[in-house]
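Encoded as structure tokens, the structure appears first; notes follow it.
The complex appears here minus one protein chain, its other protein chains still in place.
What follows is subunit A.
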């Protein structure tokens, strides 16, 4: 046993980058909502990108550590403390056995991530450690964490151990020590309104001119009926020029579909594999972390992006991430 759940928070689940290869059988991809925050969190503690983390939503858990560990917290700002002393996100933290790591309410953003060196050790199921809440499988017993659950850490790699030893020495007798370097991972908005880019969808041209205009010119509000499956938006009703019966086909994360009531839905991590509503657009992978951190009541302003620019931006971010990884290794004296 390495970590015990004292209070579980609102919706705390074990997730990794997702379950691929099983959509043909109707199995949702699942996985973390904010991939960028998780990529950085895993990088900071020396993990692989695919290692499992905890995803926290709006209100985080309290966790009792029964083992010394190297951790990182990225994404939303949840007012985190260790033994009631506040700690900072986006950096490596060494935490001593017997300490209590406590997350509060989200101050900014909607989701935070807790990565531990080595990743959380839950069974690999159909190639993934992600929790599928609707199907009640994967992750930790196929469900959200509950009080009393005991989580286990996988063995950390050589780099993680090197960094952990370094921080442990600096900690002296203190219950924890935070590295003096950090990597920003925040994609949450400051003024309650996010600009989210959109690749035009297959049926974009089938919407009325007025709807196409208001889609980009007006703002949409994230409704309270938004979750890991999808973000339901409220705003100007989007109307087709003529009603259409579409043949159901695969849908992907970021798909903005418009049901007959004209209010768009952005499909997220726990989306179904197949859908049949008109697709007005797709949020590009690069902007999904922004959506993942929006909370009910916050607003979205859509802006068009070409497929070319969306893919270029993704490639550039990948190069940046590789440079950051190298930078971390140099900073801590591993290279």
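What we mean here is this: contacts are C-beta pairs under 8 Å (C-beta built on N, C-alpha and C of every residue); 3 or more make two chains touch, one makes a residue touch a chain; residues count from 1.
Here is the rule we go by: contacts and distances are computed from a predicted model.
> Just to verify: the chain that's not displayed, which of "Kinase A inhibitor", "Phosphonate C-P lyase system protein PhnH", "Outer membrane lipoprotein-sorting protein" or "Cytochrome c-type biogenesis protein CcmE" does UniProt list as its protein name?
"Kinase A inhibitor"
> Considering the whole complex, which of A:48, A:165, A:208 or A:248 touches the chain not shown?
Missing-chain contact among the listed residues: A:248.
> Which of these touches the unseen chain: A:14, A:40, A:93 or A:199?
Of all options in A:14, A:40, A:93 or A:199, contact with the hidden chain holds for A:199.
> I'm checking contacts with the chain that's been left out. Which of A:7, A:219, A:234 or A:272 qualifies?
If we include the chain that is not displayed, A:272 is the one touching it.
> Footprint of the hidden chain on subunit A, which residues?
Spelled out for subunit A, the touching residues are 20-28, 125-126, 132, 134-135, 137-138, 142, 199, 202, 247-255, 272-274, 282-286, 307-308, 310-311, 314-315, 318.
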